[in-house]
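Every protein chain except one is present and positioned as in the full complex.
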Amino acid sequence: MSSTTTNWVKKHVISLEDFTPTEYDTVLNTAVSFKDVLNSRTKKVPALQGQVVANMFFEPSTRTRSSFELAAKRLSADILNFAPSTSSLTKGETILDTAKTYLAMGANIMVIRHSHSGVPLNIAQEMDRLKTGVSIFNAGDGLHQHPSQALLDLFTLCSLLDPKNPRISLLEGKKIAIVGDILHSRVARSNINSLLASGARVHLAAPPTLLPQLFADTVPSVYHDRLFLHWHLTPALEDADFVMTLRLQKERMADYLLPSLREYHQLFGLTHDRISHCNTDVKILHPGPVNRGVEISSELMDDPRFSLISQQVTSGVAVRMALLYLIGNLK
Amino acid sequence: MSSTTTNWVKKHVISLEDFTPTEYDTVLNTAVSFKDVLNSRTKKVPALQGQVVANMFFEPSTRTRSSFELAAKRLSADILNFAPSTSSLTKGETILDTAKTYLAMGANIMVIRHSHSGVPLNIAQEMDRLKTGVSIFNAGDGLHQHPSQALLDLFTLCSLLDPKNPRISLLEGKKIAIVGDILHSRVARSNINSLLASGARVHLAAPPTLLPQLFADTVPSVYHDRLFLHWHLTPALEDADFVMTLRLQKERMADYLLPSLREYHQLFGLTHDRISHCNTDVKILHPGPVNRGVEISSELMDDPRFSLISQQVTSGVAVRMALLYLIGNLK
Partner (left out) sequence: MSSTTTNWVKKHVISLEDFTPTEYDTVLNTAVSFKDVLNSRTKKVPALQGQVVANMFFEPSTRTRSSFELAAKRLSADILNFAPSTSSLTKGETILDTAKTYLAMGANIMVIRHSHSGVPLNIAQEMDRLKTGVSIFNAGDGLHQHPSQALLDLFTLCSLLDPKNPRISLLEGKKIAIVGDILHSRVARSNINSLLASGARVHLAAPPTLLPQLFADTVPSVYHDRLFLHWHLTPALEDADFVMTLRLQKERMADYLLPSLREYHQLFGLTHDRISHCNTDVKILHPGPVNRGVEISSELMDDPRFSLISQQVTSGVAVRMALLYLIGNLK
């Protein structure tokens, strides 16, 4: 595995905005090796033995937290779980001071999820200013980025196309639709970065309240000829190779951005009928947790001919092992 | 240990209703071996190395959750703890989808506690329908079953009678009283299954609101000549070899099923005085946590001549190691 890491230079994983094609391919490549580890009998490697991974989740999470925890365990790291409800947060400590405490205890990698955009970046900058060796991993910050989710989506897609040698160029020219609450989705933001970098054509579909025309300005203009915004579902699905649908936060209703879940499902929910407009071997992704009958019909979600949702979760462990391994073996 | 497992076929442990005498004996036997492991210096075996045990407790629990966690650790498994308050449950995911997520992450055994009867069975059926290899362990579901509790009770009783070779036939003809809120107790239900299967005579005692006459119909008629229902304590205790008292849920008062804790204690609480009707070497069991002065007097609970409560907890780790080992080494 040593050969794949020689060119890795990122100390922190905060955003995919600055990921290079080589970096994407290194992650995909390394994840293949770890998928093999996960399929072996022992399922463990001593790659991070003695290192401490602090799981700092300031927002509730099942799958992402557990996925990082399992990835760290299978790399033989020691894990510290930070549980906000029973923590010093109730005592008024700043997040930066909490991070410094874990640093002083010996944390080597901090995996941070926070409801405010920018918190992981702030901590990473402060850690660098203090010349510490610690790495910060953004596990989802506000509306900003969720890089490991987009990388596991990328791994799921590229592995489907070439299991032995997944690489970003496999997606060149593919049509990929992203459907749902684009405006408030860190998953969408990270996926837009990686998919545009791969050469895919990215079609976004959502009601105008969740996808304002101005959204295109958040994407570098060099990509504008491959980015398309739709306020209706059908043109986004037409001949699509892959469809990613996003979780709908029920709070959006209270914000008057949506009339009802039922109307949303009628207009933007994925069903067998709807995806008949797509390429015949289209595959569906969803970052989970799913609101069945809202973003996607129960029948379609459970149809193994189309759904990649389980594969995404499985990819998550391998991809997070790869990322922790790469940032944990720097220098 | 390999010889004891060759005949084990149960993939899931949901209920004791269908346990065979051979299966009971296999569990008791295997637990003896693990008791030896727990008394050794290293206290660990690599039996489940690389396997993932997901502890999914949708209801609060100290002892059962910790007991399973410790059992899994001592078998060298990796453990994922699911904490409902900080989980996707708040995001509206179905329990089945949560289970599928842990499956996709690589869980081999899911230990599930839920306040609704039938949840573990539902998940097990779905996992089988999907042809997954995952095993489901019911750690207590609603009013239905709590198989590991009854098996550790069985191990505690049989080990007392023959520490080297505990077997279910040792209880044949013994008089065992179960006292308390039978109607609402999954512990009672599982114990009634195992004790009747062993050939013991089972005497139930409770106020009529907590033990309706119809309760007997829930037990196969082949056992009716060894099952006795009492609405007073004394006849149940008379010449009893063992007395199991059950935890009283204080909510029962609010349901108008009981007048007061004090009256309950006066009528059904165990005391030194009361158990003088029993066999002289009678032993008392309680699944915990105990309401001191309600189900049992503080003095009796702390009297090592009678109380097996600590031994039950100790048995719990060995029995759960045995069960996890057996279902984790199938096929």
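Each chain gets a letter, A and B, in the order it is written, and its residues are counted from 1.
Assume a contact is a pair of C-beta atoms (placed from the backbone, for glycine too) under 8 Å apart; a residue touches a chain by one contact, two chains touch by 3 or more.
This one's a predicted model, so the numbers in the text were calculated from it and none came from an experiment.
Student: Which one, A:E93, A:D217 or A:E263, makes contact with the chain that was left out?
Tutor: Touches the omitted chain: A:E93.
Student: I'm checking contacts with the chain that's been left out. Which of B:K11, B:K73 or B:R167 qualifies?
Tutor: Answer from the full complex: B:K73 touches the omitted chain.
Student: Could you tell which one of A:M105, A:L161 or A:L330 touches the chain left off the display?
Tutor: Among A:M105, A:L161 or A:L330, only A:M105 touches the chain that is not shown.
Student: Which residue from B:H224, B:K250 or B:H272 sits in contact with the chain not drawn here?
Tutor: Result: among the candidates, B:K250 touches the missing chain.
Student: Over the whole complex, note the residues of chain B touching the chain we left out.
Tutor: 38, 40-44, 57, 60-63, 65-67, 69-70, 73-74, 83-85, 247, 250, 288-292, 310-314, 316-317
Student: I need the residue numbers on chain A that touch the omitted chain, in ascending order.
Tutor: Residues touching the hidden chain, for chain A, are 49-52, 78, 80, 82-83, 85-94, 97-98, 100-106.
One rule holds for everything that comes next: only the chains that are shown with their structure count from here on.
Student: State, to the nearest whole Å, the distance from the C-alpha centre of chain A to the C-alpha centre of chain B.
Tutor: 41
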